[in-house]
Every structure is written in C-alpha cells, then in structure tokens.
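I have placed the structure first, in the form of structure tokens, so that the comments after it can refer back to it.
Note that this complex is displayed minus one protein chain, with the remaining chains in position.
On to chain A.
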C-alpha cells in the first residue's frame, strides 16, 4: 500500500522495488509512536506490519521497530516491564541472528533493558521533559539502519523525552567508541547529559540500533522539523529521518 500525502507538497514517490520488504512495528500498552513509525515505513516505500506485544510471533517480518512512547507508563523503569513481553523473546532471538531491529526512544530503553544494547537511560540531567528539533551526526553508516547516509553527515530530527540521559561505565563507553558503535551523536547541544553526547548506539553486528531522538517524526514535508541539515526547507519541511527507513528497506531487498 502506498501512502497518500496529507498535504500538497510531498516528497518524490518512493522506490516501488522496496514494497516487498515487510517491517514489523510493535505496539506495547502505552506505546505512542507506532502509527507514525508504520507511516514512516510506508513513506519510505516498505510494507508496515503491526505486531502486538502479547503475541510471541513476528509474522515473518524482515525487520522490527520498537517505537517510542511510555510503555507500562514507564513504571518501575522505562522499558523494564515491556522487555519481558512475549513478543520480545522472538525479537531477542532474531536480534542475536541477523534480524534488523531499531529501538526509538522508549524502544531504545526496552532494548537496553533486554540487554541487546549496553548501558541504560536515566532521567535527563536537568529533570525536565524536553521537546526540540535536534541535530545529530551520523557517526557510523555501516549499520542496517544508517547505510543511506554519508558517514559524518548531520540530520535534524525531533527529540522528546524525560529519561533520555544515556549512561554506561567508562569501559563500555570506550568499547563503543573503539568499535565504532556510537551511531548517532548530539551536535551543538547535549540535551540531556548523555555520556559523550551519545544519541544512539548499535550492537557489535550492527543489526540492532537504538536512539533517543525520533526519525519517524521527520519523514514527511509539512509535519517535520523546521530545518534540515541538508539545506533550506519550508516550515515543518524537514525529512532528514527518512534515510533510517530507506536504509533498512534497501538492505532487505539487496539494493544496499
């Protein structure tokens, strides 16, 4: 199914050859951004498949997105209860194979709680919920989710969170840096006190990526940030996040 643009000024039609790639988007109780993530998949040209946390099945999807929100109300710790959902057993098995898995915001928190990614998120150092358009640098374009970007390129996507301060011990941080597993880094402003300005990381194989900011909110002109790192755009015209989704789709169909 192709997506009908909501307003007149829209990006070029996606590559029709990508529609065979099926990306699962998991909904947990309290997930907020599953619909946006699914729309981002479709705008990038892929097929989005809704997955439910309570079912231990991935419906043979080619990749999985754990979207943002406040699953289980962030009770106990953000992501701590969702991590034990039936669907997560399949996600963990797949992630340890080669299944591409992306965790956005609360999805990133779930991936750290599931020990698929190292470190953890604690409350922002300034204690406030923050919502802003954030510039990130793509430090590693060798992952399943970043291959459509040039290494070192910058993107602007929304950031919105309360528990966004990435922490890990020094040894883990040194390993992440040494192995090129810092995938996204905050540029200009560190919005939450994250260690070494880390906004997103990957596992050693590069199939599992987690990030706090929201690329799925920067995929459609008219509904994105007011700026782009690639040049001037109209108001809300930023679509810098789309490359995350085209990256994985192209990888799945063998175009990257």
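FYI, contacts are C-beta pairs under 8 Å (C-beta built on N, C-alpha and C of every residue); 3 or more make two chains touch, one makes a residue touch a chain; residues count from 1.
One rule holds for everything that comes next: contacts and distances are computed from a predicted model.
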item	value
Protein name (UniProt record) of the chain left out of view, among "Sugar ABC transporter permease", "histidine kinase", "Phosphoribosylformylglycinamidine synthase subunit PurS" or "(Fe-S)-binding protein"	"Phosphoribosylformylglycinamidine synthase subunit PurS"
Of A:41, A:66, A:80 or A:249, the residue in touch with the unshown chain	A:80
Touching residue (missing chain; options A:27, A:71 or A:124)	A:124
Residue touching the undisplayed chain, where the options are A:64, A:155, A:168 or A:219	A:168
Residue ranges of chain A at the interface with the undisplayed chain	76-77, 80-81, 84, 112-113, 118-120, 122-127, 165, 167-169, 193
